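Of the protein chains in this complex, all but one are displayed in their positions.
Showing chain A:
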Amino acid sequence: MKTCLVVDDSKVIRKVARHILETLDFEVREACDGREALDSCLAAAPDVILLDWNMPVMSGMDFLLALKESEVASKPKVVFCTTESGMAYIRAAIEAGADEYVMKPFDRDTLESKLQIVGMA
């Protein structure tokens, strides 16, 4: 079973994402900001991370850059999942190393297709 770390400061989004991911046979872990997510990855790297952009303590972008520099053994796939839909944001995320990008709101089909694209579903 593959593991997905859902990183979002919104409890509702985490709950929705968890529900969808569990129907796709993922084991789901949660973090509510980038700092918590980094600790979680250092403890045990997930297969894929669903990553919000705007969060307190550490943003999604700061987390992504920190993850690249970190000692996390096997680098997980990173799918940004954010309300930011401008081309400049998307380009910045891809250049920073994100594998895919989901614009909120999303549904099951969208999430499943993005996970398929990164080879996780």
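What we mean here is this: contacts are C-beta pairs under 8 Å (C-beta built on N, C-alpha and C of every residue); 3 or more make two chains touch, one makes a residue touch a chain; residues count from 1.
Definition applied: contacts and distances are computed from a predicted model.
> Using the UniProt record as the reference, specify the protein name of the hidden chain from among "3-oxoacyl-[acyl-carrier-protein] synthase-3", "Protein-glutamate O-methyltransferase CheR", "FtsX-like permease family protein" or "Butyrate--acetoacetate CoA-transferase subunit B".
The record names the chain that does not appear here as "Protein-glutamate O-methyltransferase CheR".
> Residue-wise, where is chain A in contact with the chain that is not depicted?
Against the missing chain, chain A presents residues 85-87, 90-91, 94, 100-103, 106-107, 109-110, 113-114, 116-117.
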